[in-house]
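Some chains omitted; the rest stay in position.
Naming follows writing order (A and B), and every chain is counted from residue 1.
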Amino acid sequence: MKLTTVRLVTIIAEPVLKDRLIHEIHALGAHGYTISEVHGEGTRGIHASQWQGGNIKIETLVSPEVADHILEAMADHYFPNYAVIAYVTDVQVMRGEKFA
Amino acid sequence: MDTIEIIRSNLLSPLVLAFILGVVATLIRSEVEIPESVIKAISVYLLFSIGLNGGVELAGTPISAFLLPALVTIALAIAVPTWCYLILRGLGRFDIPNAAGIAAHYGSVSSVTFVAGISFVERLPEGQNSFEAFIPALAALMEWGIIVALFIGRWRLGATQSQNSELGRVIRDTLTGRSVVLLLGGLLIGVIIGEQGFARIKPLYGDLFRGVLVFFLIEMGMLAGRQLRDFVKVGLFMAVFGTIMPLIHGMIGTSLGLLAGLSPNGAFILGVITASASYIDAPAAVRATFPQANPSIYLTSSLGITLPVNLIIGLPLYYEYARWLGAALGRMEYQ
């Protein structure tokens, strides 16, 4: 069994960003994503969609380079004004080429 | 009924009592929970019902009767956010994004307040409870107020930022937003199916309407209650703004409605639409266009202050005013 290491990028953001984030990670080279509904609290407290029930969590498996680009895009476009966090970690997959 | 009596009777209506129950439940931290998915479905139902009912009545209304009220509504959708913006900048000392963001809320429509206004009229005795059938279309027009406010803000900020594409999407989203599509879609379907087609679906879209609205208002009360806790954060200026502005807008909307030829009931509902502050479509649009504006301010004031003010004091006030002015204009007798 051949395992490849890829990067799992997780983004937690207010739902108003949903379409934009999906568009952006695709543009930066992700071939897929998984999204779920979550709630949360951070340092920013209340946000616009609070009453509509929380945040979204986007997870995408990508190559290290794409992961870097996504993180940079998050920092440039979203960190200043939006309630959003992002983190990365390494995971092992089969079919490494699917996520490269 | 005199004014006090009207206020009292509104306060003791199932609608307002359900709203208060929701506020109280939140304040005592009770765990009454109406799941979000059900609330979303109910709000689709409420808007679609109003459209449908309007459409069924619409048959036979000459298009000319609609023109002047529509023009007045468009004028309000331009004027209200503009003057809100100026007040917020001038008196409130807000920066551009916050001023434009708040203006977008007060320039557009809160569905709940609108629906409660309709229900307020329908509850009146037979013969005094009719209003113009095209009213839902006016509510849809008033949604443009969001776009006007966003334009003002973008223009004052200068279009340097790269968010012009965002604005395009926001405009499209507002025009194809849920309330617009359901109100207009319902209206159209109502026109087509007429009384006869409506008869078989009336048990759902007619008879149940008020009861469902009461249920919905429990949740709205809980929502407003949660915002109330943030009350202190918004500051004195916004507290006053959120209380006074709807009252002023309500009177202006009612007056212009009467002048445009609406019946006192119709003018009252236009007043309610003008007075109400959006808390669903506007926050999303503002968040997308002016992320730097502080959501605590516009959410707390529209949901925590203006919504209860309108439901509790506003409705009876605008109604009394509409009757009084209607009588003064010779449109009806004021007893």
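Simple rule for what comes next: a residue touches a chain if its C-beta (ideal position, glycine included) is under 8 Å from a C-beta of that chain, and two chains touch if they have at least 3 such contacts.
Please read all numbers here as calculations on a predicted model, not as lab measurements.
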TODO: Tally up each chain type across the whole complex and write it as a label-plus-number formula.
DONE: A x3, B x3
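Following the convention adopted for this analysis, only the chains that are shown with their structure count from here on.
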Task: Centre-to-centre distance between subunit B and subunit A (centres being mean Cα positions), rounded to whole Å - done: 36
- [ ] Spell out the residues on subunit A that touch subunit B in their complex, using ranges where they run on.
- [x] 14, 16, 45-53, 80-82
- [ ] Using the touch rule from the top, collect the residues of subunit B that touch subunit A in their complex.
- [x] 36, 223, 226-227, 230, 279-280, 283-284, 286-288, 291-292, 295-296, 299, 303
